[in-house]
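Only a single protein chain was left out; the remaining protein chains are all shown in position.
Letters A and B name the chains as they come in the text, with residue numbers starting at 1 for each one.
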Amino acid sequence: MATTTLTPAASAYRSGLYEWLTTTDHKKIGILYLVNSFLFFFIGGIFALLVRSELAQPGLQILHDELLYNQLFTMHGTVMIFLFIIPVLVGFGNYVVPLQIGAPDMAFPRINALSFWMLPLAGILLLMGFLTGGAAQAGWTSYSPLAQDRPLASTGPGQDLWIMALLLIGTSSILGGINFLVTIFKMRAPGMTMFRMPILVWTVLVTSVLVVMATPVLASALIMLFIDRNYGGHFFDPSTGGNAILWQNVFWFYSHPAVYIMVLPAMGMISEILPVFSRKPLFGYKAFVFATAAIGALGFSVWAHHMFTTGSVYLPFFSLMTFLIAVPTGVKMFNWIFTLFRGKLTFSTPLLFALGFLSMFLIGGINGAFSAAVPVDFALQDTYWVVAHLHYVLFGGSVFGVMAGLYYWFPKMTGRRLSETLGKTQFVLMFIGFNMTFFPMHQLGLAGMPRRIADYASNAGWNDLNLLATIGGFVIASSMIPLLWNIFISLRAGEPAGDDPWGANTLEWATSSPPPPYNFDRLPEIRSERPLFDLRHGRNVSH
Amino acid sequence: MTASSGLITTGDAGHAVSEHSPVGGLAHDSRGGISNPDPRMILFICSEVMFFSGLFAAYFSVRASSPHWPPQAPQVPAALAERFNLHGEPWFAAALTLVLITSSFTCQFAVWAIRRDDRTGFIRNIAVTLVLGIVFLIGQLYDYSTIGFGVSDTPFGTTFYTLTGFHGAHVFGGAVMLSVVLYRGLAGQFSSRHHDAIEATSLYWHFVDVVWIALFSTLYIL
Partner (left out) sequence: MSTTPGSRPSSGAIFGWLAAAVVLVALAVLVVLNASSVWNSFFPPEAKSVQGQAIRNLYDVVFAIAVVIFLIVEGLIIWTVLRYRRKPGDDELPPQTHGNNLAEVTWTLIPTVIVIFMFVISMQTLNSVDATSAQPNLKVRAVAGQFQWSFDYLPADAQWDTKELFKVTAPVGADGGLVLPAGQTTHLFLESPDVIHAFYVPQFLFKRDVVPGIHNQFDLDIPASDAGQTYRGQCAELCGVGHRIMLFEVHAVTPADFQAWQQKQLAAANATPPPAPSGAAAGPTIPIVAQNIKFDQSTLTAPASGFTIAYDNRDAGTPHDFAVLDASGKTVFGSKAFTGPAKENVAVPALPAGTYKFECSIHPTLMFGTLTVQ
């Protein structure tokens, strides 16, 4: 395969600190997003380990009351959602999308940089709560009246800092969403029609529509809560004429589409990886696109399934829409499986994580269907069943997808390959640890263990499964060691990757690793969704 | 290398810019069509529409679950209930509505002017738009000072100030954009071929006006 880049006369990057602080290059900004997000992944993970350590045995061993415990799980959820999962996927999108569409950068490079730098600032603001008398402690869902500034509720600045941090992050998201949409619509290389775009680009497109439409509603909710807390407002506090359920409706109107924001780009990454390692095209490209769009649209109609037990929701509609959203998800699952079917599979680390994604997301989707059945939700809502469900889709799903993407694109970003041995070690540890932690939570929820309790009765029968889950949590933590070691040694002395170490299909592999600042000297002709494959094999290969 | 004008590949080289394209007057890249700032502003306006939707949804929800709207005695003191009667005195707000609608017209006149290279007409109309916008803001502040209830006076007060307050903030943002555009216009930076910022600003200004019409109808008429 002929290389498509000219050898640059000078080094491709100025890589000093000033360059990193002021860059508007989407590739560097993408890497900044990834590094920042993983930092918060570890912070959120430490909060989780503290929570799990407390729950391993009945009795309060580590914390002496719930005050800190409530802050820990609130901040765990908030940090993982807003400072890890959402931005890490934006980071991958930032790096890969312009390359995949043959563009030299994003449409608005300076706004891109602004979007990034708002995040570390927001993170600091959020964590400051711990130093100012207590971080937010009403759960990441921050229900009113518990989130109001009243005795025994959320007095102190921690909750206000939480609101401000989320407003910043939301603004960063919206600006990023606008950036992606304009880039995708306006800057594709000649020949790349919409239906020749890589699937990752499609998922980023739908995700960005969700971001632009849903995140502002969260902003309005946050502002209304801020007014309640600080200016004597009466939106959400029933004791002064407000409406507690109103908060839940406005909050979930964003936070349900948010879960698709958190998973669709990961699905896009899986959809890039499975074809490459099966050496076949993605099965049902167009069906996949329509299924993604359907999930995006339907995602706006299901929010009140988080509120089935409030007695204030029109149950039949939301239950039906929740069931229906399983259909396009199932279409995708089958399309992925049939991409593998009759392929020739190479079990590199990216494929292992992609396969892990398929199995874990399957479980997460299935246990979600239980909750869609309203009477069953009466038993399972607000118990550890829900904790199991959300972690199977967000960790087993999104995080496994992120790991797959990391191993897949690391060679492109750095010019070095990661060690396969260490990668497989991480996969095994993470897979085992993940299931050890979260599978028992199905049983715990069924047995009646509620969420968000710092402690439980020693005679409730929950002791053994909690201990197992805690051990699993530490196994997950241990899986980070091979990952970090792998990155460290590969950056220094990893095998040079070359342009296209995987034999891949899309345009980012048609330039050097890492690409020059302007991305491409020359582009292959684009006549399908696999321009590099076509270049390599010609268009005569049997379809 | 910036990306503001589109593609830089050496593939299908761009065809010549056409003066007679159907979107004549808007700056365009080598493939025709509107360039990057307009989709950006449209998407931004979409996000702002959703933001106001959240606030309006809260307003209607709070209103629907109140026994009386506006709140009446004996839930609130009679004097306060009297202040809540916006229906009885919509005249000042109606005048502000007229001001804003007029400013939308002058804004559009400014856009049409620059599209045909009439820089004087453009400057004049933009200046009038800006002045009308400032008049609106002063009027809004005056209204606040005489209206007789505050943000913490029942959910009625809270929703009133939240809705009109955030709208006012958006008008202020629009006024800033108009000032920048006026300044750049006076400095001679715009022509019929290059005036993306004016198109974007006018789209935003019309949006702000439409939100006010919805607000006025909701708060003072419905």
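Observations, loosely collected:
Throughout what follows, contacts are C-beta pairs under 8 Å (C-beta built on N, C-alpha and C of every residue); 3 or more make two chains touch, one makes a residue touch a chain.
Keep in mind that this is a model prediction, so the values were computed, not measured.
The missing chain, though absent from the view, touches A when the full complex is examined. Only one residue in the set A:A138, A:V250 or A:A510 touches the chain that does not appear here, and it is A:A138. Touching the missing chain, out of A:L131, A:A457 or A:L491, is residue A:A457. The chain not shown here is touched by just one of A:M128, A:I432 or A:I471, and that residue is A:I432.
Note on the undisplayed chain: of the listed residues A:F130, A:F185, A:F323 or A:F474, the one touching it is A:F323. Contact with the omitted chain, checked across A:L39, A:L114 or A:L446, is made by A:L446. Residues touching the missing chain, restricted to subunit A, are 1, 65-67, 70, 138-139, 143, 145-146, 150-153, 238-239, 243-245, 278-281, 283-287, 309-312, 315-316, 319-320, 323-324, 326-327, 330-331, 333-335, 337-338, 340-349, 355, 358-359, 362-363, 366-367, 369-370, 372-376, 378-379, 381-383, 417, 420-422, 424-425, 427-428, 431-432, 442-443, 446-448, 450-457, 460, 498, 500-504, 537, 541-543 (touch as defined at the top).
We take it that only the chains that are shown with their structure count from here on.
Between subunit A and subunit B, the centres computed from C-alpha atoms are 34 Å apart. Taken together, the subunit A residues at the contact with subunit B in this complex read 102-109, 174, 177-178, 181-182, 185-187, 189-191, 212-221, 223-224, 227-228, 231-235, 240-243, 246, 249-250, 253, 517-518, 520, 522-523. Listing the residues of subunit B that touch subunit A in their complex gives 1-3, 6-12, 29, 33, 35-36, 39-40, 43-44, 46-48, 50-55, 57-58, 61-62, 65-66, 71, 150-152, 154-155, 157-159, 162, 166.
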